[in-house]
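A single protein chain has been omitted; all remaining protein chains appear in their positions.
Up next, subunit A:
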Amino acid sequence: MIDWQLIADNRELLVEGMLYSLKLTGTAMLGGIVIGCLLALARLSSFKPLSLFAAFYVNLFRSVPLVLVIFWFYFLIPYFGFQIGPDKSVFITFTLFEAAYYSEIIRAGIQSISRGQVSAAYALGLTYPQTMRYILLPQAFRNMLPVLLTQTVVLFQDTSLVTIIGIKDFMGSNVVVASNNSAMTEMYTFAALAYFCVCFPVSLMLKRLHKRIAVIR
């Protein structure tokens, strides 16, 4: 089923592909969480235009297939006169797209903290930013950490979609090796196994983390 010799011959390409996928995942996670956090705060704001904008953003990205967003940025941004190339394009796409999903998780996390905690922080004289930074977000992030990381596992799998615009991420480098050597079955079986070997142990770890956090609370 798997041609190990072929894989060994192309190991550089495959390792580079995996590093690309991980880098894209990591960047989109960090950027997505930061932007998602701002979106969540905006959405919970009592200032209407801000919360409407955040709601619009989130609903838009959550209602459009990821493939379409990848195409949209790749083909349409140059049309408006920005030459950013496929690499930058997907890093931006994934960050913006994931921000919508992260923001919903973060919003739920913030709403899981009781109003009383915010009142207590205000009553001590803390300002809104201080209350968020020292009281609300640390508690909210602790509660939502397992869900955020689960979303990141999904994100890692979704990064394989960049293959369709010719990027050599892990999936993309498998496609290259497969078509150059007419080894579709072998390479795609290998790719599936590799994705499984990364994602499944992480999922197991997250399950244990979830239990531990539940105990702390």
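The criterion applied here is as follows: a residue touches a chain if its C-beta (ideal position, glycine included) is under 8 Å from a C-beta of that chain, and two chains touch if they have at least 3 such contacts; residues count from 1.
Convention: contacts and distances are computed from a predicted model.
Visitor: Given the options "HEAT repeat-containing protein", "YeeE/YedE family protein", "Amino acid ABC transporter ATP-binding protein" or "3-isopropylmalate dehydratase small subunit", which would UniProt use as the protein name of the unshown chain?
Guide: Choosing among "HEAT repeat-containing protein", "YeeE/YedE family protein", "Amino acid ABC transporter ATP-binding protein" or "3-isopropylmalate dehydratase small subunit", the correct UniProt name is "Amino acid ABC transporter ATP-binding protein".
Visitor: One chain isn't shown here. Among A:V34, A:L52 or A:L124, which residue touches it?
Guide: Checking each option in A:V34, A:L52 or A:L124, the one touching the absent chain turns out to be A:L124.
Visitor: Looking at A:I105, A:I135 or A:A191, which residue reaches the missing chain?
Guide: A:I135
Visitor: Residues of subunit A in contact with the chain that isn't shown?
Guide: Its contact residues with the unshown chain are 114, 116-117, 119-127, 130, 134-135, 138-139, 142, 217.
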